[in-house]
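Note that this complex is displayed minus one protein chain, with the remaining chains in position.
And now, chain A:
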Amino acid sequence: MGREREREVQQYTVEQLVAVNPYNPDILPDLENYVNDQVSSQTYSLSANLCLLRLYQFEPERMSTQIVSRILVKALMAIPAPDFSLCLFLIPERVQMEEQFKTLIVLSHYLETGRFRQFWDEAAKSRHIIEAVPGFEQAIQAYAIHVLSLTYQKVPRPVLAEAINIEGLSLDKFLEHQVVNSGWVLEKGNGRGQLIVLPPNEFNHPELKKNTADTVPFEHITRIFPILG
């Protein structure tokens, strides 16, 4: 309980620093500690990490490639948000040429282009990078399900299995869990195995698509109240 409060206070302080005094070389150690903290407590702060990458940009001698690597892994876990690219924009080209960063860029490329099988194969070869950050596997699986949910009303079992890298009995258990908690429905496909019916959303069901483009915020309507009145 005491340790948690300590962490709470520390996080509050770092976030405050980033909001109030971000262009300050003295906060670099705090930001580095914060990255390690995000890794161990499975939290994430894009603003703080970008702040640190900027400071590295201002003073390249102080850059720690280990910290940068961890920032990139955390950013990759935030996909579909473009955080990984945002971080790359701030990292000098010659640093990006190093082996560990080339691997991460390849992994990102596979995820960006829906090549899940290649992703999991490559990730297996780079366990040391991946295992250093808890929650990585789950984050990517969540992304895989996200993309599948955008794309499919009904997805064949093998496609799902490849995307989330779970097979056989583990997959059965996983599906059971999703049926109970996330509204998934399992169907028997026409002779070719199981079909998973994903929950309907506006991206895989046209009738649910809200025409959000034409909603007008209330404050804008208030502009014409004097006229209507």
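Just so we're on the same page, a contact is a pair of C-beta atoms (placed from the backbone, for glycine too) under 8 Å apart; a residue touches a chain by one contact, two chains touch by 3 or more; residues count from 1.
The rule we apply is simple: contacts and distances are computed from a predicted model.
You can't see one chain of this complex, but its UniProt record names it "Eukaryotic translation initiation factor 3 subunit L", from the set "Eukaryotic translation initiation factor 3 subunit L", "Importin subunit alpha", "AP complex subunit beta" or "Neuronal-specific septin-3".
Check A:L86, A:A142 or A:L171 against the missing chain and you find that the one touching it is A:L86. Here the missing chain is touched by one residue of A:T13, A:S41, A:Q138 or A:T151, and it is A:T151.
By the touch rule set out above, chain A reaches the unshown chain at residues 22-25, 46-47, 50-51, 53-54, 57-60, 80-82, 85-86, 88-90, 92-93, 109, 112-115, 117, 147-148, 150-156, 159, 189-190, 195, 203-206, 209, 211-216, 219-221, 223-224, 227.
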